[in-house]
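Let's look at chain A:
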Amino acid sequence: MQDAGSGWALEVEDLTVAYADQPVLWDVDLQVPAGVKMAIIGPNGAGKSTLVKAAMGLVRPVAGEVRIFGRPRESARGQIAYVPQRATLSWDFPTDVLDVVTMGTYGRLGWFHRSGAVQRQLAEAALEQVGMTAFLRRPIAELSGGQQQRVLLGRALVQDAPINILDEPFQGVDAPTERAIIGVLDGLAEEGKTIIVVHHDLQTVPEYFDSVLLLNVRAIDSGPVSEVFTEENLRLTFGGRVGVLETREIEV
Partner candidate 1 sequence: MRLRRILILAVVAAVSACGDHVTAPEENGGLRVVATTTIVGDLVRTIGGPEVQLEVLMGPGVDPHLYKASAGDVRRMSSAEAIFFNGLHLEGKMTEVMERMGERGVTTVAVGECLPAEELITSAAFSGLHDPHVWFDVGLWARATHCVADALAELVPAHADAIRNRAQAYRDELTAFDGWVHERVGDLEPEQRVLVTAHDAFSYFGRAYGFEVYGLLGVSTASEAGTSDVKKLAHFIAERRVPAIFVETSVPPRYVQALKEAVEARGFAVEIGGTLFSDSLGDQGAPAGTYVGTVRANVETIVTALSETQ
Partner candidate 2 sequence: MDLFGDYTLRLVAFGSAVLGATSGALGSFAYLRRQSLLGDAVSHAALPGIAIAFLLTGSKAPLVLMVGAGLAGWIGTLVVRAVVGRSRVPYDSALGIVLSVFFGVGLVLLTFIQKQPNAAQAGLDSFLFGQAASLLRQDVVTMTVLAAAALMILGLLWKEFKLLSFDPDFASSLGFPVQRLDGLLTLLLVVAIVIGLQTVGVVLMSAMIVAPAAAARQWSRRLLPMVLLAASIGIFSGVAGSVMSSIVPRLPTGPTIVLVLSAVVVGSLMLAPRRGLVWRFLRLGRLLRAPDLDPVLMHLYALSLQHASDPEHGHKIAVLRTMSPSGADVGTALEGLADRGLAQQTGDGLWAPTPIGRREAERVLDREAES
């Protein structure tokens, strides 16, 4: 599936997105090399989720193009596994952990087909990876926030896609869960997969990621953390309110 082509896993060109005439993303360019672990950083309302959704084709851009492994987005189905922002889902839905994770197989199952033993094995393997084996039949309404996040990650793992995009996976989870998720992501990176994470904790960026995109309606800068994650860029992105940097030095 994965063809070297341009060497970019994901390319975004001149992307402009607006909700009801209000531009949310303005002329964003981005090139994500295959195999990186990239953080998307920006203040609330910067358009991080919107960028991710546009890359998935979930929102219709006003202008711009998205290419995946050099091919137009439309013809590159199954290349991206997507973990939506946890809070946007209805966790009151009557389903259980195993079922949600099995949904990750639906893309390859195709129309009308039911999931069977093969899909169940895939799902159980993924649940093992995210440490949720004990909760197979737990209704999702009865999960803690961290467990919910693990389930969503499990669903993405099942997809076994070359690109994984996660929207704020660390929001509202405790440190052990955060570490567990990072462990899984590192594992994916070792397999050569590309990982893009919408992230809000500036302190952990250098520790968790090797690339970063700084976004605030426009793409401020993107590239390796060592080059791009500078105080200057952060100020441009967040305005004057980057408290962390005054108290903590960034070591690269």
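Side notes on the structure shown:
To be clear about the criterion, a residue touches a chain if its C-beta (ideal position, glycine included) is under 8 Å from a C-beta of that chain, and two chains touch if they have at least 3 such contacts; residues count from 1.
For anyone wondering why these and not others, all candidates are chains of the complex that A comes from, given by their letters.
Since we're looking at a predicted model, the values are computed, not measured.
Between chain A and the candidates 1 or 2, a touch occurs in this complex only for 2.
Residue ranges on chain A touching candidate 2, taken from their complex, read 20, 53, 56-58, 77-78, 80-82, 84, 88-90, 93-96, 99-100, 103, 106-107, 109, 111-115, 131, 134, 139, 141, 144-146, 155, 159, 173-174, 176-177.
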